[in-house]
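Of the protein chains in this complex, one is absent; all others appear in place.
The letters A, B and C name the chains in turn, as written, and every chain counts its residues from 1.
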């Protein structure tokens, strides 16, 4: 029973990490149809931001809190730079964005190596986040996992509200649903694209801060996560956040269950097979935005 | 548009004489034959004369990559399917060949060395057994990848999973395949892969003369694949494939099942990658998961993009050029090579999507059709997945 | 005139058919020597050696430090007059964390650069990839990393620990500490799987129980499930053969789950000083490692090595076991050449047995038959300053036994 709950929580927290990483992609890939392979390197940028901040802000807790908005801005700025320099020319060629941004990700990784060195760097976690909460029945829940779960939920809520309620959000949705109509309605679509990309990339930065609590901080830290995150968005369905949310948690729990019952390797393969099978059933993902000519 | 040559209106439509065949058709075949002869002279004559044994072995390796590139050129360049998991098929071909050669090295009834070391197996696993026979293993190097591609392609394309979805899925396939192989260390060699392959059908691979012959085999196979690819591209199927790339739904409304068309191209590309993998093994003496994962799979694509994805020769020249540049540059500037590789990808794909071949094609088409719009106003010739009339599946 | 040469076992195969067809294209057949080694170029007043490490890709993190310490040794030897009066010229190549590239570069170093010896490789996979190249060309490789044993190539010298110099002492230590049960965690590749087989055989013979065995795919950074299992297994200790980035994620998860060196100590065999820096002492404090060398290892030879390394590469750069083993490799080669009085590979091999050297890790001796070296095993504890201090050592150098032939419980393992 303890183990069962422990595994369930592990699954949910794997899902939370997936969700944090995939949320930005749900914007840039889901809403703009850009396959940004450099998203993983934006995560890396967020993690290194935490590291750099810790050099000046000695309190682990404060530096983490400060790192959240700063990493959002840093990764977002990188995203805008990428959008302006390259992606803007490629909106009609989504597959080519994949290749171009893969090239960008290579360069960013090497840049990180040149700046910070090849070996991993360390950040300190605040004491509060290295402990755990003991629940009745001998169950313990790690604080850092709870923090990330909370952060993921907060990010989803904030993004959903922003898309629903703010003028910017309405403009983003308008552009997603009908770019031409939005343009003739006086929406500066280019600026909306840039803002969407800023937010999507910024979320990667936030994910990077969170990941410093869990894993290595090094030049290649983003590459491991990126494929899984893309699968989340693909299976979740383009154009809506709720699909990604559900799928992230579902895949997390499936992965954790598979890991427990078999091995980590086999669990990965099981997840892949499940995804292919799922796409047989719903090739457009869990939720689809129905429009007549979905580009 | 002032001078409208409208459709023939009235009943004056007896069968008009067939339009003159395209001018380039006549010279096309002769030029192709000439090209092949030149290629053969280069690969069989000049290269072995000029290059040292070591450099020739390197060239053999590059040519294997080029074979994969020919297949990607068909699937991606002509068919619009960006396959980021071609390493899987390369690996299937390579492992099939390596399994046979390992068994042959071990001798009848004996276990390959690594199985004794890491697997502690007493007998050969059942799925290794058929590979003892060359009559099974050799066809399997090509057929096994094709069967897997057929299975996956049928599932995926029939359900209209395409474009970016397909690209990501194919990439995940590569990742899954690596994990699977690495996890079964006792029977697959794990991360080490299958190494230390000594003999090739009874011939000692350490002998430089035999290494050279392996090079000739590879060169011949590449020329063969090029001939096959040329036939495919110029066939009616080749035209249909381009049509599917540029307007999958439109093709469907003409009564074709685009899924079938795509599966065929995907399967052909997989077979080519399989053959390349199979020949890579005697040339390099190793096949390992490191050759089939996400990164090598995407690196296969670089060469194709650089050379020109939609052309016949572009992918081959691009693949060889990129592989060569990698060797040459990483010897001197390892860090710089990473930057350069990234930059190459960015510049070519973003600003020259037709690859280097489009520079060449530009010269030719400008001579051939003077009324074409200048290249900077034209839609890039090779588009990815987005089709002109993409309509949601019900 | 056949294109293939050599013994023919399977005539009439497809390959032969194609080869016959190709014969028409015309080619030179026998003009080069068959299979014999390419002798090193020692004609001038210099001698070339090859440095084969990954400078790019996933393994660059570790291998760059090995390259650095090899360079240090080369410079020191040159400053002291070189080898047999010849200056060493290092020729560096990037293995790019890709095994066939290692094989390709090894071939280049041997046949194009004609080096006298090659120093490098880290992963077992890269060593397995280059092994046939060195054997074919009868050239020398010095391999400086602890590994899974079960190998003995006449053209490779192994200056890192084999299993009986690292894994087995680690287990001896746990046994001496009264640990009755262990949980095995490792990355999914050759070294951990082989190590764990040895551990299981050892446990069986020594009354220890193995409560579980889990593998994470290489590069995996998600350890929720494994730590869950480890925690609920309530083992006395964990034996950790994880590699690289996975260690960071594992220890962060481990600490968050409330486990530490007191409640359940972890013995790691792939965490050296450099890795400690990347994980953070917050997560590693007092955890155990098994190696043959630490930066803190006492002795004048080590003080000199550490000082020289830091002077050359920076005061914040730690030294570690593989770096030391690589450094030692260059000196051992020099001793062998000097004793042989020649750079000739066969003469060097013949001279190798019994050579001793006062290394930073203590006295090491080359074992002629296995071409491994006798080393002292040292168990260390991670301190708050990020350095590892020794808590136990084997007292004297342990004779290498790559196939564990002298251990009765290990029969059937190899």
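Points worth noting:
Just so it is clear, contacts are C-beta pairs under 8 Å (C-beta built on N, C-alpha and C of every residue); 3 or more make two chains touch, one makes a residue touch a chain.
The definition used in the following text is that contacts and distances are computed from a predicted model.
Per its UniProt entry, the chain excluded from the display bears the name "Urea ABC transporter ATP-binding protein", taken from "Formate dehydrogenase subunit gamma", "Urea ABC transporter ATP-binding protein", "Multicomponent Na+:H+ antiporter subunit D" or "Heme exporter protein B".
Of the listed positions B:242, B:325 or B:352, the one in contact with the omitted chain in the full complex is B:242.
Although one chain is hidden here, its contacts on chain B can still be listed: residues 1, 4-11, 13, 15-16, 18-19, 21-22, 231-232, 234-237, 239-240, 242-243, 246-247, 249-258, 369, 371-373, 378-379, 381, 388-389, 391, 394.
Everything that follows uses one rule, which is that only the chains that are shown with their structure count from here on.
In whole angstrom, the spacing between the mean C-alpha positions of chain A and chain C is 37.
Chain geometry summary: the mean Cα position of chain A and that of chain B are 32 Å apart. Among the residues of chain C, those touching two or more other chains are numbered 188, 215, 217. Of all residues in chain B, those that touch two or more other chains are 179, 182-183, 335, 338. Chain C contributes residues 58, 60-61, 64, 188, 214-217, 219-222, 224-226, 228-229, 231-232, 245, 248-249, 252-253, 255-258, 274-275, 277-280, 282-283 to its touches with chain A in the complex. Remark: chain B residues 40, 44-45, 48, 52-54, 57-58, 61, 104, 117-118, 120, 134, 138, 179, 182-183, 185, 190-193, 195-204, 206-210, 212-213, 216-217, 220, 284-286, 288, 290-291, 296, 327, 330-331, 334-335, 337-338 touch chain C in the complex. Residue ranges on chain A touching chain B, taken from their complex, read 29, 33, 35, 86, 89-90, 92-96, 98-100, 102-107, 109-110, 113-114, 227, 230-231, 234, 263, 265-266, 268-269, 272-273, 275-276, 279-280, 283-284, 288, 290-295.
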